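Have a look at the structure below, then the notes.
For this depiction, one protein chain was excluded, whereas all remaining protein chains were kept in their positions.
Take a look at subunit A:
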Amino acid sequence: MANKLISEIPLPKSIANVFSARNISTAKDALTLTEFELMELLDVGLTEVRSALSQISEIVAPPYQTALSLMEQRFQNEHLGGHFPTGLKGLDAALCGGIPFGVLTELIGPAGIGKTQFCLKLSLLASLPTNYGGLDGRVIYIDVESKFSSRRLLEIGLRSFPEIFQMKEMAQEMAGRILVLRPTSLAEFTQSLEQIKVSLLQKQVKMLVIDSMAALVSGEHEQGARRQQTLSWHISFIKSLAEFSRIPVVVTNQVRSRNHEDASRYSFQVQSRDGAIGTTMQYDSHLVAALGIQWAHAVTTRLVLEAKSGERFIKVAKSPISPPLAFPFHITSSGISLLSDDGKEVMGPEINAIHCQGHNEIINFGMEGLH
């Protein structure tokens, strides 16, 4: 809508001509200038500029919907009101049905904790027919670190849904719905994304998995501001892709050590001499999410996978609908499963902390089965 041509908008002839004479061809060009700039540029009076802008704005502005009609639309047209059940009952209950459609869901955790395992399980589930809880469609799996193991995928399938996967044709059909892309650089990834956006709907893609987002950037640039700039475009592109296609998008992220650039306090917190504020920081975890705070704002749901005293937990760290709960999980031959469906409520910013205690970090790519 932003690139709507001025020529297509019903403006009075005189001003439309002036717009094109001054090379203001899209609505975006016209709306980014202030009223006075336009007056100077087009050499017309204020009233004409105002009326032209209001006409352009009316056309470019998106239509509204009442929240009620939005809800009804989602419940009528979409699977479970716009949620994709993960098969982990406690998590699905907390997330009001499952992973939400149309927005980004992030899986973050230290290496070897089970993010890829979770992604494999989700991809498998999405390919299944709806009576098995799936989305009955294709899955695009962008595998940046070459962690995708089809043997492991089929093992999960066989253990979780033996009735389907014991039949070779069915196994082939399901596995055939998962398309794996292996971009070797950020540029290739960008290209793949653009291609995906074009063919998403006609190819009946029902889920997009990016494993992992952080790996794409870590090889390319140094830390800090430059990396943020590179990702800005991708963040908004992936979000708009998710939005317009209304599919769940799962992205994995890595962790890194906290460094001096990671701020955690505001200026008014530092200034205060009150002992309660600022000095008692609960952040004893030395690990923080990679990709920075801009990315953290862009994801709608953040699931933190961590290890504490040898036990693994999946925590709902950020979600518009779920309270901050932690569920213990483990990884078996049939994929990831919860040890308890009753989540433990976590107080305070602890829900965002990422722990890595008592966890064996040996990662073996070649070995199928458990990490």
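In this text, a contact is a pair of C-beta atoms (placed from the backbone, for glycine too) under 8 Å apart; a residue touches a chain by one contact, two chains touch by 3 or more; residues count from 1.
Everything that follows uses one rule, which is that contacts and distances are computed from a predicted model.
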item: UniProt protein name of the chain not shown, from "BHLH domain-containing protein", "Histidine-containing phosphotransfer protein", "DNA repair protein RAD51 homolog 3" or "60S ribosomal protein L21-1"; value: "DNA repair protein RAD51 homolog 3"
item: Of A:16, A:44, A:158 or A:331, the one touching the omitted chain in the full complex; value: A:44
item: Hidden-chain contact residue, picked from the options A:294, A:333 or A:357; value: A:294
item: Which of A:77, A:184, A:199 or A:264 contacts the chain that the document leaves out; value: A:264
item: Sole contact to the chain not displayed, among A:86, A:127, A:212 or A:352; value: A:352
item: Contacts of subunit A with the absent chain, listed as residue ranges; value: 1-2, 27-28, 31-32, 34, 39-40, 42-47, 53-54, 56-71, 74, 81, 96, 100, 102-103, 232-233, 235-236, 239-240, 242-243, 260-270, 272, 274, 276-277, 280, 282, 293-294, 296-300, 302, 317-318, 320-321, 323, 347-352
